[in-house]
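Here it is, the structure, as structure tokens.
Omission of a single protein chain aside, the complex is shown with its protein chains in their original locations.
Letters A, B and C mark the chains as written, and numbering starts fresh at 1 in each.
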Amino acid sequence: MKTIGIVTSGGDAPGMNAAIRAVTRIAAYNGMSVIGFERGWEGLISGLVRPLNARSVSGIINMGGTILHTTRCPHIQTSEGRAKAAACLAKHKVDGLVVIGGDGSFRAARALGEKIDTLMVGVPATIDNDVYGTDETIGFDTAVDTAIGMVDKIRDTAISHERMFIVEVMGRKRGFLASMVGLTVGAEIILVPEVPFKEQRLFDIIRANESMGKRSAIIIAAEGIGDTRKLALDIEENTGLETRLSVLGYAQRGGSPTARSRYLASEFGSKAVELLSDDKGGLITTLREGRVMSFSLEESVRTEKPLDPAILKLAEILAT
Amino acid sequence: MKTIGIVTSGGDAPGMNAAIRAVTRIAAYNGMSVIGFERGWEGLISGLVRPLNARSVSGIINMGGTILHTTRCPHIQTSEGRAKAAACLAKHKVDGLVVIGGDGSFRAARALGEKIDTLMVGVPATIDNDVYGTDETIGFDTAVDTAIGMVDKIRDTAISHERMFIVEVMGRKRGFLASMVGLTVGAEIILVPEVPFKEQRLFDIIRANESMGKRSAIIIAAEGIGDTRKLALDIEENTGLETRLSVLGYAQRGGSPTARSRYLASEFGSKAVELLSDDKGGLITTLREGRVMSFSLEESVRTEKPLDPAILKLAEILAT
Amino acid sequence: MKTIGIVTSGGDAPGMNAAIRAVTRIAAYNGMSVIGFERGWEGLISGLVRPLNARSVSGIINMGGTILHTTRCPHIQTSEGRAKAAACLAKHKVDGLVVIGGDGSFRAARALGEKIDTLMVGVPATIDNDVYGTDETIGFDTAVDTAIGMVDKIRDTAISHERMFIVEVMGRKRGFLASMVGLTVGAEIILVPEVPFKEQRLFDIIRANESMGKRSAIIIAAEGIGDTRKLALDIEENTGLETRLSVLGYAQRGGSPTARSRYLASEFGSKAVELLSDDKGGLITTLREGRVMSFSLEESVRTEKPLDPAILKLAEILAT
Partner (left out) sequence: MKTIGIVTSGGDAPGMNAAIRAVTRIAAYNGMSVIGFERGWEGLISGLVRPLNARSVSGIINMGGTILHTTRCPHIQTSEGRAKAAACLAKHKVDGLVVIGGDGSFRAARALGEKIDTLMVGVPATIDNDVYGTDETIGFDTAVDTAIGMVDKIRDTAISHERMFIVEVMGRKRGFLASMVGLTVGAEIILVPEVPFKEQRLFDIIRANESMGKRSAIIIAAEGIGDTRKLALDIEENTGLETRLSVLGYAQRGGSPTARSRYLASEFGSKAVELLSDDKGGLITTLREGRVMSFSLEESVRTEKPLDPAILKLAEILAT
């Protein structure tokens, strides 16, 4: 293993820079060269390379976003795109590629890795936490903390005005973020895409709360549950209680990573280089049973990560 | 002046609690009694009173929202509502009423004050900063800081993805918040209700930026400028650049007040009691020429506060 | 199990309130009564009790400190103190006591539990993370995040002035906090009580950094490593580089808990009630292998938790 490439792909996540730093410095420490590819897969296809060394990743551990930039790049899903990427890796003699991103990025890495010698190692970094094989992804903890900071502020207004609030958090398909945010802000109700709900039941809970003297409530909803605007109107109409909607939006993605996101980025980045040093590819770095390990890339992208229903149940009891 | 009443009305603003604390403690220090009315004007109409003393406002200086709760109460705009409120003030022998809120609250206070002996003093507290006669309102500084904290995070994502972002901040009618946020995050473009704009000009600026190598930009838009969702689509269509919308929403209203909001609340609260002690009413507390003073309530509600165009001009030059 | 008691003891930690809330609500959900003892063990000795129910723990999940207050209470270490505490538990018919605190609190719980029927369950909550049997304690994550927020600010000044900074973090005996803070701020050097160091080696590292053009550095030191004031002077004298000391102090203990601290508090609180419901005592709740479990109280207090040297090694490589 002489030369390692790094690409950040898909949606950005806080801690991606800390992971770039870790991969680069551990590789440099072990005498390897490091090349960064810019703008996600587009950088491999168009040859946007940036040599990285210990100094060029200085001062980025606490920065949100990714210094390598990222895009969503459908081109990598074509055989032509992959051929160009393969040629680029060959040209720069990249023995191992560290792919920092989420599920979609890993799918592309698997397809690309099938036909070439460059070893692929995925480093899970997405605020959605939806990568099978790891209990946690880089950036998830930061996104949760950012979201609860905003919800704590909204709670001030909810209580002052004695209103219902629906707070929509990110998560088009999955409810990991919504369920953790909901549990830790003490939300009265949590709605996730994985668990169908009946509006009538919501109205019942809200009315039951009101009859106990609770005049305000926070409903945390993943964006994937449907039209939250309509839901707010329906609640207001059916319960007679003022209901507001707040969509947290992109602020959840950015910001300086929490210690935990930086820690995970450092450990995952280190593990990725260790795997490549041992000539192991087709893997992702993972946190399982409290330890940093590796897991099959193939199996990760093939399997849907289950949402733990116990957290929703706990949140429900604790909100009573 | 023996008994002072306090009401918080309209949208909540960070620092309202610090103002309640200041009014209560200064009044108590001067030997007066203090009565809080709950849920804004509704509290005066329905007689929801809570006696306040130095101890009951302990530990609230750093809390967002208002412990007295608030509502928007159309009832106070009727003569019947005002009659009930007047009766309530008479019943509790309230000599002076401190109204903590914004423009709408002061309008109600003026109307109510016309026919009764209770003196009215307004304490400007609104994140919109749209009260004529004062350079700043309680809560404005906090809302700006909260908003720039979120925009700084969004900037991480904007740069990483090399995207345009429209960030919608509060302000249905006025652009005070938008212009200050825009200036202090270094927004490329600021849109406020007071200044009409042509979409074509936006496209030109964005393309000029792009030709200089700026691949991402932040557009700060007050909610009152129109349909920001449509604007994002139009920009994407006309410039070919990915454009996202983020609506900051209610998180801008809450949270622990900044030092400046707490300071202003303490000074305004103190001034309000001083005015009432001197048997002066029909006034609001103000910050003008860097000093805490008073100003005619009548003139304040009758006049629209102008937006300083110099800030927009400065922001435009600084964003080049 | 009809009545559960709760006591928070030792140094306060962010998330204690979230744990009180969880124990109370889970217990109430299961039909049990809950009694809070105030001011740590003193509350059991002096009979300072406060009945708790689902409503009385409302709105505290995001509050730092502990609503039950806490003290360091040497009296509980005497047989007389324990006798009084036992009598108090008997008087209030407390079947199970949840002790929220650290190592010292658990030691007292074990001693107290030996002679009485009340079952003891410990919930680890301390920013020091020094409880054997659990990978993490409530409050640790928050303290790390608070500390790195402060160090990130100090880094601004360190770089602007091109200075060395020693930042002393809490930890009289153990280096868990220092090592995690050091890793996640990218500290050039980390000093912990568990690993003896020679000043000469520090000087060498600092000079080596300087020769590579690094004119500023952050040294994270646990308070237990000795006289940091002297160390700063020694570094300045031996390297000729301006060196400043910053002691982070008590701000590390307080503040709104992070999502992770709230999560852990919710899970541990729930687990504690589950154990007591099953008539199990003499246990602590733990996070091990990524799961919430229980562990012998006896073994926990008898064993010193080892510091993982791999984190220090990783931090050292990543700081190069």
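Please note the rule applied: a contact is a pair of C-beta atoms (placed from the backbone, for glycine too) under 8 Å apart; a residue touches a chain by one contact, two chains touch by 3 or more.
Everything numeric in this text was worked out from a predicted model, so none of it was measured.
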Next on the checklist: Among the chains present in the display, which ones are touched by the chain that isn't there?
Outcome noted: B, C
Checklist outcome for this item: Filtering C:Arg21, C:Arg253 or C:Lys305 for touch with the omitted chain leaves C:Arg253
Item to check | Residue of B:Met1, B:Ala54 or B:Ile116 touching the missing chain in the full complex | outcome: B:Ala54
Item to check | Residue in contact with the excluded chain [from C:Val23, C:Met63 or C:Ala222] | outcome: C:Met63
Item to check | Residues of chain C in contact with the chain not shown | outcome: 8, 12, 14, 16, 39, 63-66, 69-71, 146, 150-157, 159-162, 165, 244-255
Next on the checklist: Suppose we count only contacts with the excluded chain; which residues of chain B make the list?
Outcome noted: 21-22, 25-26, 28-29, 54, 59, 61-62, 135, 141, 144-145, 148, 152, 155, 159, 180-181, 183-186, 256, 258-260, 262-263, 266-267, 270, 287-291, 314-315, 317-318, 320
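Operating definition for what follows: only the chains that are shown with their structure count from here on.
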Checklist entry - What chain is most central when centres are computed from CA atoms? => result A
Checklist entry - Measuring centre to centre with C-alpha atoms, which chain is farthest from chain A? => result B
Next on the checklist: How big is the rotation relating chain A to chain B when the fit is done on Cα atoms? Please round to the nearest 5 degrees.
Outcome noted: 180
Item to check | CA centroid of chain A to CA centroid of chain C, Å | outcome: 28
Checklist outcome for this item: In whole angstrom, the CA-centroid distance of chain A from chain B equals 35
Next on the checklist: Centroid from C-alpha atoms only, then distance chain B to chain C, rounded to Å. What do you get?
Outcome noted: 40
